[in-house]
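This report concerns only the one structure given below.
All protein chains of the complex are present and in place, except for one that has been dropped.
Should a chain be cited, it is by its letter among A and B, assigned in written order, with residues numbered from 1 in that chain.
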Amino acid sequence: MIEPIALQSTVGTVRFWAIVLLLGLGVFFTLVSTVGVLRLPDIYARAHTASQTDTLGAGFALAGVAVAFGWQHAAVYTVLLLFFVFITNPTAAHAIARSAAETGVEPVLTEENAAEPEASAERDVPTETDGETQ
Amino acid sequence: MAANRLLVPLSDTVTVRQTVGYAVQSGLEEADSLECHLVVALPYDGDVPEGDQQLEDAEGLLSRARNWVEEDAGDADVTIETATIGADEYLFGPRDYAEIFDAYADEHGIDRVIIDPEYQPGVTAQLLQPLERELERIGLAYDEAPVERSARHSRLAGGTEDFDRLFATFLISYGFYLVLGDPTYWFDLLTGAAVAGITAISLARVTFTVPLDRVQSPIRVVRFVFYIPYLLWEIVKANIAVSAVILRPSMPIEPSLTRVNTRVRSGLPLTALANSITLTPGTLTVRANNQQLLVHTLIPAARDDLFDGGLEKGIRFVFYGRESAAIPSPRERDDAEIVGGEEL
């Protein structure tokens, strides 16, 4: 348990804007990642941009939180949280990509999708492959 | 009666002596003369820094085993053949081992394989059960040597190795507990010690499958700390490149599958490399087999970075030291190629 600690109410102007900048960058990279996951044509391409949320999106936002807490126990906690996200998420992303490969989801490669990745997504990606191995 | 030909794969275990003894005894029961093939399967190619050391260890083990066989055979008619196999190919799973044993057996007309119950080549986890399954699949006759299990885990170095593992696991879990709790509160200190003790006893062997090295392991941790800023810098660069591509309305992506033969050992180093590659946006490890990584890349810039092997050099620096980091990039040594979707 962490003792409830009031946010340091006297954060300086520099620190305030640093926090705003960090949170802004965090939101920006998560936005890019969300756009990517919605736009990109197949599961493998989406996994790339999903790792943007895990790295810089979460990284900047949690860094902002840590700066706000200052030199306290809660900041150590936040860093630990970030460390966990960094360790576990690539493993999870790899597991998902590999499970897609094993269930026979074909990747959309450059030769196949020339102009309209969105349209080719509907054609190339097979629908539900329920645990079917190759 | 024709000579009985036996294949005995050796590895440095507690029970290897008893296995050799059993092989000689059972072989001589069935036939008058025995041809005993002692082999050591080397898990890696000589390219890895530890390669030479492993070759030496293998030679030592083989000469010891030859003496054992001569000792057990006495006056009986026993021919001994020794060999190291697999040095020129990647050996990873039990299937690879079963296959090279089968190839060897075919070549030398082997009747039966005698397996050490603790057979454990290299640093991989024990693989007796999967190995037996693979041998059955291939149809190679095998026999598990009956050994006294009481000697298990008590080899000479076992004492300090076990202590190292227990100590390291204890330290990690205690540290984690105290970060979550309050390091100045006596109750947390006490319960933390108890919990970390239980964790260490029950999970030390699961956490560290490879024996720890008292000098090397802490150095690796320190080097890893130096590796983190470099990894973060690569991640930031890749993030910006990928963001620029995704946010452009035309979205000029060029997804491709590539295969890279890495020069890092299976296990923790390969895991670290594969995770670093996945963590960098633009490259995603789809499969990691042996030392081969199948990597999906989103944009040409990310593919070039991958082929330049910056992360691979970093991981080699972490695990093998500064000298080992200076190797040619995968592109230069022709270990990277773009493959089609059928490789999945």
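We adopt the following convention: a residue touches a chain if its C-beta (ideal position, glycine included) is under 8 Å from a C-beta of that chain, and two chains touch if they have at least 3 such contacts.
Here is the rule we use: contacts and distances are computed from a predicted model.
Undergrad: What name does the UniProt record list for the absent chain among "Inner-membrane translocator", "Probable branched-chain amino acid transport ATP-binding protein LivG", "Monovalent cation/H+ antiporter subunit F" or "ABC transporter"?
TA: From the choices "Inner-membrane translocator", "Probable branched-chain amino acid transport ATP-binding protein LivG", "Monovalent cation/H+ antiporter subunit F" or "ABC transporter", the unshown chain carries the UniProt name "Monovalent cation/H+ antiporter subunit F".
Undergrad: Given the contact rule set out at the top, which of the displayed chains would the hidden chain touch in the full complex?
TA: Listed by label, the shown chains it touches are A.
Undergrad: Touching the missing chain, which residues of chain A?
TA: Residues of chain A in contact with the hidden chain: 1-7, 9-11, 13, 16, 19-20, 23, 26-27, 30-31, 33-34, 37-38, 43, 46-47, 50, 53-54, 57-58, 61-62, 64-65, 68-69, 74, 77-78, 80-81, 84-85, 88-89, 91-93, 95-100, 102-103, 105, 125-133.
Rule of thumb we're sticking to: only the chains that are shown with their structure count from here on.
Undergrad: Once you find the CA centre of chain A and the CA centre of chain B, what distance in Å lies between them?
TA: Each chain reduced to its C-alpha mean, chain A and chain B end up 31 Å apart.
Undergrad: Where on chain A does chain B make contact in their complex?
TA: Where chain A meets chain B, its residues are 1, 29, 32, 35-36, 39-42, 44-45, 47-49, 51-52, 54-56, 73, 76-77, 80, 86-87, 89-91, 93-94, 97-98, 101, 104, 106-110, 113, 117, 134.
Undergrad: Going by the contact rule set out above, which residues of chain B touch chain A in the complex?
TA: Listed in rising order, the residues of chain B that touch chain A are 179-182, 235-236, 239, 242-243, 246-247, 251, 253-257, 274-276, 278-288, 294, 296, 298, 340-341, 344.
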